[in-house]
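Dumping the structure here so I can ask a few things about it.
All protein chains of the complex are present and in place, except for one that has been dropped.
Chain IDs A, B and C follow the sequence of writing; residue 1 opens each chain.
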Amino acid sequence: MAKKALWSGRFREPLSPAAFNFSRSINVDELLWREDIAGSLAHVEMLGAQQIISNTDAEKINRGLKSIAKELESGAFNFTDEMEDIHLAIEQRLIEKIGPTGGKLHTGRSRNDQVALDERLYLRSAIDELRSAIRKLQTALLDQSKTHLTTIMPGYTHLQRAQPVLLSHHLLAYVSMFGRDDERLAECAHRADLSPLGAAALAGTSYPLDRESVASALGFRGVVMNSIDAVSDRDHIIELVSHCSIIMMHLSRIAEELILWATREFGFVTMSDSVSTGSSIMPQKKNPDMAELVRGKTGRVYGDLFSLLTIMKALPLAYNRDMQEDKEPLFDAVKTTHASLGIMAEVIATNTYNAARMQSSIESDHLTATELADYLVRKGLPFRNAHEVTGKIVGYAEANNIALRAIDLKVLKTFSDLIEKDIYDSLDPERSIAMKATSGSTSVNEVKRQIKHWQKKLLHQ
Amino acid sequence: MAKKALWSGRFREPLSPAAFNFSRSINVDELLWREDIAGSLAHVEMLGAQQIISNTDAEKINRGLKSIAKELESGAFNFTDEMEDIHLAIEQRLIEKIGPTGGKLHTGRSRNDQVALDERLYLRSAIDELRSAIRKLQTALLDQSKTHLTTIMPGYTHLQRAQPVLLSHHLLAYVSMFGRDDERLAECAHRADLSPLGAAALAGTSYPLDRESVASALGFRGVVMNSIDAVSDRDHIIELVSHCSIIMMHLSRIAEELILWATREFGFVTMSDSVSTGSSIMPQKKNPDMAELVRGKTGRVYGDLFSLLTIMKALPLAYNRDMQEDKEPLFDAVKTTHASLGIMAEVIATNTYNAARMQSSIESDHLTATELADYLVRKGLPFRNAHEVTGKIVGYAEANNIALRAIDLKVLKTFSDLIEKDIYDSLDPERSIAMKATSGSTSVNEVKRQIKHWQKKLLHQ
Amino acid sequence: MAKKALWSGRFREPLSPAAFNFSRSINVDELLWREDIAGSLAHVEMLGAQQIISNTDAEKINRGLKSIAKELESGAFNFTDEMEDIHLAIEQRLIEKIGPTGGKLHTGRSRNDQVALDERLYLRSAIDELRSAIRKLQTALLDQSKTHLTTIMPGYTHLQRAQPVLLSHHLLAYVSMFGRDDERLAECAHRADLSPLGAAALAGTSYPLDRESVASALGFRGVVMNSIDAVSDRDHIIELVSHCSIIMMHLSRIAEELILWATREFGFVTMSDSVSTGSSIMPQKKNPDMAELVRGKTGRVYGDLFSLLTIMKALPLAYNRDMQEDKEPLFDAVKTTHASLGIMAEVIATNTYNAARMQSSIESDHLTATELADYLVRKGLPFRNAHEVTGKIVGYAEANNIALRAIDLKVLKTFSDLIEKDIYDSLDPERSIAMKATSGSTSVNEVKRQIKHWQKKLLHQ
Partner (left out) sequence: MAKKALWSGRFREPLSPAAFNFSRSINVDELLWREDIAGSLAHVEMLGAQQIISNTDAEKINRGLKSIAKELESGAFNFTDEMEDIHLAIEQRLIEKIGPTGGKLHTGRSRNDQVALDERLYLRSAIDELRSAIRKLQTALLDQSKTHLTTIMPGYTHLQRAQPVLLSHHLLAYVSMFGRDDERLAECAHRADLSPLGAAALAGTSYPLDRESVASALGFRGVVMNSIDAVSDRDHIIELVSHCSIIMMHLSRIAEELILWATREFGFVTMSDSVSTGSSIMPQKKNPDMAELVRGKTGRVYGDLFSLLTIMKALPLAYNRDMQEDKEPLFDAVKTTHASLGIMAEVIATNTYNAARMQSSIESDHLTATELADYLVRKGLPFRNAHEVTGKIVGYAEANNIALRAIDLKVLKTFSDLIEKDIYDSLDPERSIAMKATSGSTSVNEVKRQIKHWQKKLLHQ
C-alpha cells in the first residue's frame, strides 16, 4: 500500500489499494533512475547557482543524490510496495537521508517536466546504442559481401528466379536499408536534443531558473521553446518507435530470406549450430529460430508503435495521465530492436553461404531470358516485340524441359532469324553479370564501388 | 548460460549465450506453470492407462510433478538462468527428482501441442476472470442507475447538449455494451474449448494416445479435429484480444466521459478521493487519474492485438518459432483489461453524481427544441418544415439569450400560428422525458424495464 | 457546393465550400442506398399504420421512394456535388418528386438511428456473402483433399521438413480454420440482428412508433434495448472487421505457402496460367501474383481494423461525427476479404499439386527420425534418451550425406543395440503415416473422417 503521498495535502481519504496499484509506475520507470538523478543533479546545481536555494542546501542535496545513485547502482536501494514512481521514490529517500532540505529539490520543478527530461535523456542513449548495433550489423553484412564478392545467385522477384545477381550485391541492399535507418535515428536524436526542464507543470515558473545552463550541463543543444509543448509533447518517442518499426521491417525481410534459404529446398545458407535450435520431439530438426524470433518480434514493435499513437490521440493539452503509458512501449521497442539487431549481426557473421548450390540454381533455369530479349533489341527489334519472341522461346524450353542455352541455334532461329551464334554469350550467367553497364547494377565493379563507399562510411562513424 | 539442451542430440556446438538469451522464454511463460503441470498430469495418467508406460512409471511421474507443483506454488522452485522455457524446466526438474523415468513424460508429446494446450487452459480461466470483472462493473453501473433512476441530465451528440435523458438510461447504455462483451467472451471460450494434446509435433503419433480421455480429464468439451491445425492455430488468442480491445474501447468511452464530467466546467461527477491523485507541484489539483490511465491503456491493448495479427501474418504451417511471441501480448491484454474493468467498477461505485448540476444544465439550454418541432408536426406541419421553423425560433432565442420556454407566446406565434399555449408543456424537460413513447427510450418506465432485465441477467450468471 | 441544408434553420451563414467537401460522405455512403430505402419504406409503413401520418401520405411516400429506388437501380439518379449524404439526398429527391409530404418521412427519425439501421442491414448481407465465399473456398480445399487423399508430402515446422503428412491432411487444416471463421461471422450476424430504428437522435421519441413491427418487417429478430446504445454502438462493425482480419490472416498463410510451393526450389505446386502473370521485362517469369496480392491485402484489412478501433476510442456518448469515418474501413474490409476468398478458391481449384516432387522431398530427408525415437521407446528407452540417441544417428547421417533408412543395421547398432531389423519399417514414410494411431492424426482413416465431417457440414449450410 501507498504511504501518505507527497502530493496529498488537499486530500481527505488515501488512495485505495486497487487505485494505488493500478496507477503506480515504479516497476516500469525505475529503469530511468540514472536519467532522473542526472537531471536532479543539474537542477539542484542551478538552483544553488541562481541562489534560489543556498549553496549549502544545494551541496547537501547533491551529496544525498549521489549516495542514492550508489544505492541504486549496487542494488541496495530498497524498492518497496509503497513507492509510486521513481521520481517520488528518490525524493522521499532524499528526505529520509538529509531531512527536510531534501524537500527543496523539487523547487521550480514538476513531475511533468521531470519525466519529459528523463525520457529525452533515455532516448539519447537509446539511439546511440541502436546506431551502434546497426553499424555492427552493417559490418557483418559488409564482411560477407567481401567474402562473396563474386558469388552468383539467382536474384528473385515474386520469389521466382529472375536474373543472376551477385550475393554481395544482394547483401549490400540490406546495408543500404540499415544506412537509412541510421540516418533517421540521427535526425530523431537531433530533434529531441532539447531540454524541457524549467517548463514546470506547464506554464514555467516565477523562480529565476536558468534553463539554458541546465540544458548545457546535461549536454543538450538547447531548450524546448514553449513550456506547454515541453510537457505535452511525445513526438520524439513516437518518431523513434516509428524508426524502430522500419528497422524491424528490414530485419523481418532478411529473417524471412534466411528462413527460406536455410530450407532443404533452397539450401543457400547453413546457419551455425550456435544460433540454431532443435525439437523436443523430432531428433533430426535444426531450426532457424533466431530468424523466426526476429520476424515475430517485428509484430511486437509494430504493436508498440500503435499503442503510442493510440495513447496520444486526441489528448488535450498539456500533461494527461494517459501519457504514463508511453514508457513500456518505448522501452520495449528499444530493447527488442536492439536485441534483434544484435542477434542478426551474429547470425549473419556465422552464416555459411553455399555458393555451389546458388550457382547450380542458376544453371537449371531461364534467368538470362532478359539478356536474350536485350540481344534481340540490339539487333533492331523493339523491346516489346523482343520480349514476346523471348517469351515464346521460354515456352519452348519449358515444354521441352531444356535450358535456354542448350537450345540449338537452328531451333532458336525458327523464333527469330535475328538470332546468331553470339547469342550464347548472352545466355551465360557470368557474362550476363559482367555485361551489366549501369551504375548501381550487379556488376563486380559496381559492387566494389558500393563496398568502398560503406567501408569509408562505417569507418568514419 | 544454457545447459546442454534436451533437444541437442544432433548438434555439435552449443547455442551461443546471445542466442540463448534472445530465444529463452521462461521469464514470460513461467506464468503457465499451473497449466503445464495440469496438462502433464492428465497426459501421464493416460499414458499409464493406455499401457504406453507402466503404471508404476506413471505414478512416479505423477508424484514428481505434484511435488514440483508444490515447489512452484511455494516459491521454492529454483528458476535459473540456464532454463529455456517452462516446459523443459519442469521436465528437467522431474528428471532430477525421479531419474530417467522422468524422460518418459514427453512420450507422444511435443512442445508444439503442449504449449497449445497450456494456452487454451490459460485462456479458459482468463475468460472466466474477465467475465466476472465485467459483471462487477455492470453491477456498479446498475446500482448507480437505480440510485439515479429519475435524475435528468443533458444527453449529448457531438458533445453538444441534445435532449434531456435520464442519467440511469445513459449508464445503462454501458451495461448493454458490456453485456455484448460478455457474450463475445463466452463464445470465444466455447470455441477454444478443445484439447490439442495428441497432435504431437504436427502429425499425431503412433502411440495409442487416448486424446478424448485427456481432454475430458482437463474439462474440455472435445479435441481439436486436425493435428496440424491443433499446433498452428492461434485464432482463439487473437479473438480474445480482439474482444479485449472492444472492451477497452468501451472503457475508454466511459473514461473519457468521467474525465469530462469531473472537470470544473461540467461538474457532473465528483470522484472519490480514494481514486484521485494530486500534483507534485500544484497543491490544488485533484486529478481523475484512474480514468485517464484506463483511457491510455486502451492503446496498450490495441497494440497487443496488432502485435498478434502481425506475428501470425503469412506464417506457413505448422508451428513456427515466431509464435512464441504470442504470449506477452496475450498476457498483457488479459491483465490490462482485467485491471481496467476492476478499477472502473471501483470508480463508478464510488462516484458522486451531481444531479443538481445536471438539472441546471438542461434549464439553460434549448434541449427541448425537438419537442417543439414534434409539436408542430402534431399540428399538421411536415417534420422537415417544422424543423426549419423551430430552427428559426432557436436562432431568436440564441440572439436574445433567452430560454425557449421563456419566449412569449406572441413572439412564438410570429414564427408559426400553429403554436398555442400548450406548447409550454412540450418545452418542459421532465415532461419531455415522460412523453417518450418508444420502447428503449429514456422514459422512466422503459428504463425500469431495462433495469429489471439486467438484474435478472446478472443474477443468473 | 451545398444547397441550403435541410438542417440549416438556425444557421446564418452557409457551410464553406471547403467544409462542405470535407464533411460530405455521399461518395462513400451511396453504397447504402438499398438499405436506406428499405429502412424508409418500413418506417413510413409503420408511420401510416400508427396513424402518425395519414395512410394517403404514407402511400404517397412509399410510391415516391420506390420510384427513387428505380432511378438508383438504373443509374438515372442524378448524384450532384450539392448532395451531403445518401439520407438527405434521397429525402430531398422525395420532396422534389412528391412535394412537402416528402418532409414527413423523417418524422420520429434521426440520421443517427437511420445510419445505424443502414449499417446493420448492410452487415447482414455482407456476412451472408462472406460466409458463402468461405464455403466455396472450403469446397475447393475439400475437393483437392479428396483428389490427394493419399499424396504424401513433408510436413514442416520452422519451415524445416519435420514429418511425413498427407497433403489432404494439410489442406484440411485450412478447412478447419475457415470453419471457425464461418462460426464467428454467424455469431456476429446474430448479435447485430437487432433494429436500432426508433432510437431517434438518442433518447427515443414522443411519437408512438412501433419499433417491433419495423424490426420484424426488416427481418430483424428484435430491437436494440437502449436508445443511446442504439445510436452510439459500432461494436458489430469492429467485430466483423476483426473477424475479417482473422480470415485474411488465414488467407495470408495459405498464400505464403503457395508462393513457397510455386518456387522452383519447392516445386510442389504449379499454378494455372489463368491466375498467374508475367513480367514487363523478364520474358521467362511466371509469378504467383494472386497469392502475393492476397498476402498484401492482409495489411489493408488490418489497417481497416485499426482505423475503426482508433476512431471509436474515447468517444463520449452518443453519436459523434467521427463515426462517419466507420464506413470506408467497413466497406473496404468486406470487399477485400470477399474478393480474396473468391480468388483463393479459384487458385486452389486450378492448382496442380506435384505429388512426385513432394514424395521425393521425403525420401531425401530424415523425416522419420521421430519414428526412430518412438521405436526405441517401444523397446524400453525413456523418450528423452531415445531422442538423444536418434539425434546422434541423424548427425551421422548428415555427416555422411546418407538417408536414415540407408544406414546399415550394424552401424545403427553402434548407437543402440536395441535397434533390430524391424527398424526399417519405422523409417518408411508411408508406413510412418499408416502407423499414426491418434484421432486427428495424418493417417488415411483419420483424414477420411475429417473429409466426411466437412462434406456433411458444407452440405447442410
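The rule we apply is simple: contacts are C-beta pairs under 8 Å (C-beta built on N, C-alpha and C of every residue); 3 or more make two chains touch, one makes a residue touch a chain.
Everything numeric in this text was worked out from a predicted model, so none of it was measured.
Within the entire complex, contacts from the absent chain reach the displayed chains A, B, C.
Touch with the chain omitted from the figure is made, among C:Ala49, C:Leu149, C:Leu293 or C:Val444, by C:Leu293.
One of A:Arg24, A:Arg131, A:His148 or A:Arg211 touches the chain omitted from the figure, and that residue is A:Arg211.
The chain omitted from view is touched by exactly one of A:Leu6, A:Ala339 or A:Leu458, namely A:Leu6.
Checked against the hidden chain, the listed residues C:Ser279, C:Ser416 or C:Ser432 yield one contact partner: C:Ser279.
Screening A:Leu172, A:Met282, A:Val334 or A:Ile419 against the full complex identifies A:Leu172 as the residue touching the chain left out. The omitted chain makes contact with chain A at the following residues, 6-12, 91, 95, 100-108, 112, 155-159, 162-165, 169-170, 172-173, 175-177, 180, 183-184, 187, 191, 198-209, 211-212, 223-233, 235, 238-239, 242, 245-246, 249, 252-253, 255-257, 260, 295, 298-299, 302, 305-306, 309-310, 312-321, 370-371, 374, 377, 382-385, 387-392, 394-395, 398, 432-433, 435-443, 446, 450, 453. Residue positions on chain C in contact with the hidden chain: 5-16, 18-19, 22-23, 87-88, 106, 109-112, 200-201, 272-287, 289-290, 292-293, 295-300, 302-311, 313, 320-325, 328-329, 339-340, 342-343, 346, in rising order. Residues touching the missing chain, restricted to chain B, are 157-163, 259-260, 262-266, 278-289, 292, 306, 309-310, 313-314, 361, 364-367, 369-370, 372-373, 387-388, 390-391, 393-394, 404 (touch as defined at the top).
Here is the rule we use: only the chains that are shown with their structure count from here on.
Mean C-alpha positions place chain B and chain C at a centre distance of 23 Å.
The distance from the centre of chain A to the centre of chain B, each centre being the mean of the chain's C-alpha atoms, comes to 32 Å.
The set of chain A residues touching two or more other chains comprises 278-287, 289, 292, 306, 309-310, 313.
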